[in-house]
Structure formats: C-alpha cells, structure tokens
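Here the complex is missing a single protein chain, while all its other protein chains stay put.
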Amino acid sequence: MNGAAELLLRSVVVLSGTAILTFILLWHAPGDPALTIAVARYDSVVSADVVDRIRTESGLDAGFWTAFSHWITPLLSGDLGNSSVSGRPIWPELRTAILLTLPLALMGLLIGLALSIPLAILAVRHPGGWIDRGAVALASLGAAMPAYWLALLLILAFAVKLLWFPAMGTGSAAHLVLPGLTLGLGVAASLTRILRSALLEAKGAPFLPALARRGVGPRERAFSHVAPHAAIPVLTVAGLELAFLLEGAVMVEVIFARPGLGGFLIHAIQARDFPKVQAVVMLTAILFVTVNLLTDLLYRLVDPRIGTRDA
Amino acid sequence: MLTVERLTVRRGGREVLRDVSLSLAPGKTLAVLGESGAGKSTLIASVLGLINPEHGMVSWDGRPIARGAVALVMQEPRAAFNSRLTLRRSVCEPLRARGLPEDQDRFFRLCRGLELEPDLLARRPNQISIGQAQRAGVLRALIAAPPLILFDEPLSALDAATQKHTARLISAIQREEGFAALIVTHDLGYAAAHAENIAVLREGRIEEAADADVFFRNPQSSYGQSLVNAAVALGALEHRAA
Partner (left out) sequence: MTIHVDGLSAVRAGRTILHPTNLSLPQGSRIGLVGPSGSGKSTLCYALIDRLQAEGIAVAHVPQSPDEALDPLRTLAFHWRQAERALGIAPDPARKGDLFRALRLQGQSLNVRPWAWSRGMQQRFVIAVALLAQPALLILDEPTSALDPVIAAATLSLVEHHIAETGTTLLIVTHDLGLAAARAAHLMVMHEGRVVEQAATADLLARPVSSPAQSLVAHRNWAVLPC
C-alpha cells in the first residue's frame, strides 16, 4: 500500500476508535447522569419530573446509537457540542483552557530540552565517567519522583522559604516558573535517558572510525553523522513525550491551582458533563494523531530507508 | 533421496526460484553455488518446508518432507543458539522436540567426532570460540539423526584454517552417519574439496548441475566459468600440474 495513504488510514482508524470507545465507556459510567446534571444545574434537591425532563432534553433516554449519532454528526463538521450542565457551547470555554495550558506545556518542554540536550551530550563524552553516572542517576531520580512531590518541594523552597515565586494561581510570568520547572524537570529526566542512549548508539556506528581515518574532523562527524542517527530513536518516542507533557501539565495545574485543561477536565468529570469530557478526549486524540503523522513524515525525511524497505 | 522438482517460488511478485530441479542421494553432498540474491536462502527455506512454492515440490523418498525432519546448520554459529541456555540444552533440543530419549553413547561419540569436549557444552554460546560454536551447531543438527542436513554458508564466519578443519570433521562424520548434505555456499574451494555434486544457481535458476569433478575440470555455463576463474584468482582453488 502507498505509504501516505496507509498513514492517513491509520489516523482515521485511531480517531474513530477513540470516539467510539470513549462514548461507550462514558455511557456505561456508574450513576445517573441526568440526576447529576440536575443537581449541578439547580444546586438543590430536585423532583423526579425535572430529572426526567433533563433526561429527554439531553437525549439520554434515546438509547445508545441515537445518542452516539447525535454526538458524532456535529463533531464530524467540527462542532464539539454543548455542555450538558450549562447548555453553552463547549469550544469557547475549552479554547480558553487550552490557551492557559499552552504556555505551561511550552515552558516545560523548553526547560526539558534546555536541560536534557547539554546533559546528554556531556554524559556520552565519557560513557561510564562521573558525569555520565551522575546524569543517569539524576534522570532515574527524576523519573522516579512523582510530580506532586517535586512540586511540594519546589513550593517549600522557592515560595515558602525564599519567597522568590508565588506558589499558586496565575496572572504573571512569575506564576509560571514553579509549575514550569516541575513539568520541565520531569520532561528532562525522561528525555535525558532517551537522548543519552540514542547518542551512545549513534556514536558506536560502524562507519565512524573510517570517516576519522579519512580525515573528517570530530565536529563534522558529530553534526553530519552522529546527530541524524541519534535523532531517529528520539523521534520514535516523540509521541510518548507528548503524552508525558500533557499528563504532567494537567497534574501540575491541579497542584498549583492554575486554571487550564486540568481544571476544565476535572470539573467536567465531577459534574458528569460528558460532552466536555468527550471533547477533551477527542482533542487529545487529534493532537496525538497529528504528532504521530508528523513524526512519521520527519522519519522518512531523516531516514529514507523507511517506507522503501519493502519495495 | 531428496528430490526437488520444478520448484518455482514467488515472493513480492518476483520469481525468486524458477523451475529448480535437484536431487541428492543419501550419504552424498550437493553444493549449491551462487552469489547473494541468487535464491539460495529461498531454496533452503523451501526444503525446510517454511515456504509454500508456487508450483513444484520438495520430497524425500517420494514423500513430502515434514517440518522438523530436516536439520539446518546456520551461518552465524553464536546467533544460532539461545544465549541464555547451556549449549548442551540447545544441542539436545531436537530430541525433546520429537519426544526422543537422549542416547548417551551416541552423544559422546558425536562429540568425539566433532572434537568437542562434553564439558564445553555446559557453557553458554558466548563462552566458547566461534569454531567450537559452529561444531556445536553441527552436533545439534546431527543429534536426532536426520536423513538430510542443510548447511547455509556453514564456514564463512570461520578462519581459513578453522574452515578446513571443520569441513574435514563434518565429512568424516558424514561417512559414519550417512546423512545427505545440501551445502549452500559461495566458497568454491569448499565445494571442490567436499562435494560430489555441484549446482550453480543464478537469478533463481539452475545454470548448471554436474558431478564435481566434471564441473571443476570444465564448467559448461559462462557463469560457472567465471565462478571457477574467480576462485582461482582469489586463491581458493589452484591449478597445478597433476
């Protein structure tokens, strides 16, 4: 099969699978969503009539396939639907949440890259040396340390003792420092390990000694040969890193009481506002599929053997 | 008697073997010569019964060959063993697979024939030399006394001197055991010294099949000639007044 067509088909399968699966899971979630919506909406004890009305209104009584088609049809034209609690369209609220989370995710990624790239490069200069062992130890520590614990340590040190940065909330660039650092250190830990092993493997490539004997200098060997070879395994895990970043961002937001996707999702789940939950899940799936598509395309650019191998 | 009859194998839309016919009698050695890509691996896989041919068939004494009835000695001796098992365990695996008991006498006799210290087989593949590992590979192939053993470039990972020694050990044990040997190789020197029959495979077809004496004295196909000339040019064969 044609490579591009196969990639697209795979993306479509993943997206429809995600849509169907989340819908099934939420449909079978315990409890009565109509009752929860009624309580969320009127904030008091409600009569059975009201609950029934909400059930009809939200299409909850129509049966699985009707409800599914009510949800999926507008989704196909890009309409995420309305909140079942407030009745307002989901997208504006969700967009606000994304715009709040984006700077945090970028900050985490930036800190992660800024720490892991130099650390990995230094570490592989002398494999098994003290810098290398230190880097591996730090990376393992970082991977083992839960975000909430690291966040508390950072808050204790920089917000409570030193009073350098605010511990909670949002509003200024200073508010971004501690959450960004929490996220970034986690990203750095996993990226350092991946980069280190990718670089080590690339430095062991069989053709490098011959290049050196041919008179090709160490700088050129590093940039023209080692770097592209190391990029391949790093690209492979780009999707996983994104998952790590998103999951981390949501968790960090909750810890630091920052509004954003994390708060949006948690409130939606607590209120049983399923259309909102589904919107977040679908958005995440689209993001993943896009990143994986891009990775695959980049992959083919760096290593043209992929995709031609079976030909 | 091994019979390969008008075998045609297609892979990915391309004919990798076309109309290949061969036969090999018990106790005899057939060397299939050819360059990489000529279809040698496909021929091996077909005889092992791992590939369904487009048409034609492979049989032993007129019956189709059951999977596992034929043994294989591979090119990379260490890679052919599970690195976590002792060699002894790996070597006796074909017996366990077929529910046969271990015959101690036979085991020690084969070890002697292949110049393998039985103690050596308590080790793991990376704790012995490549030459020893390849002889252990031959031992594993022999252990269940198959009527036919396939050798896929069995010597190419070994030193020149070890190659010749190993080849002599295999031939000596073949005279005792009487198995038929099908050797796939690009080493004409090996074929000249140890095979009675030669088949030249090129681009999936048999270019030439002959008795070894006839082939090396006077190869008929032009490709057969260039193989012999190359072997002489690379010192694998030598012309010398008889």
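Per-chain numbering from 1; labels A and B assigned in written order.
FYI, contacts are C-beta pairs under 8 Å (C-beta built on N, C-alpha and C of every residue); 3 or more make two chains touch, one makes a residue touch a chain.
Bear in mind the structure is a predicted one, so any value in this text is a computation, not a measurement.
Novice: The chain left out here touches which displayed chains?
Specialist: Those shown chains that the absent chain touches are A, B.
Novice: Decide which residue listed in B:159, B:176 or B:211 touches the omitted chain of the complex.
Specialist: Going through B:159, B:176 or B:211 one by one, B:159 is the residue touching the chain not shown.
Novice: Any idea which of A:55, A:175, A:193 or A:229 touches the chain not displayed?
Specialist: Touching the chain that is not displayed is residue A:229.
Novice: For chain A, which residues touch the unseen chain?
Specialist: 205-207, 209-211, 213-217, 220, 224-225, 228-229, 302-305
Novice: Which positions on chain B touch the chain that was left off?
Specialist: Contact residues on chain B toward the absent chain are 35-36, 156, 159-162, 164-165, 186-190, 192-193, 216-217, 226-227, 229-242.
Definition applied: only the chains that are shown with their structure count from here on.
Novice: Roughly how many whole angstrom separate the Cα centroids of chain A and chain B?
Specialist: A distance of 54 Å separates the two centres.
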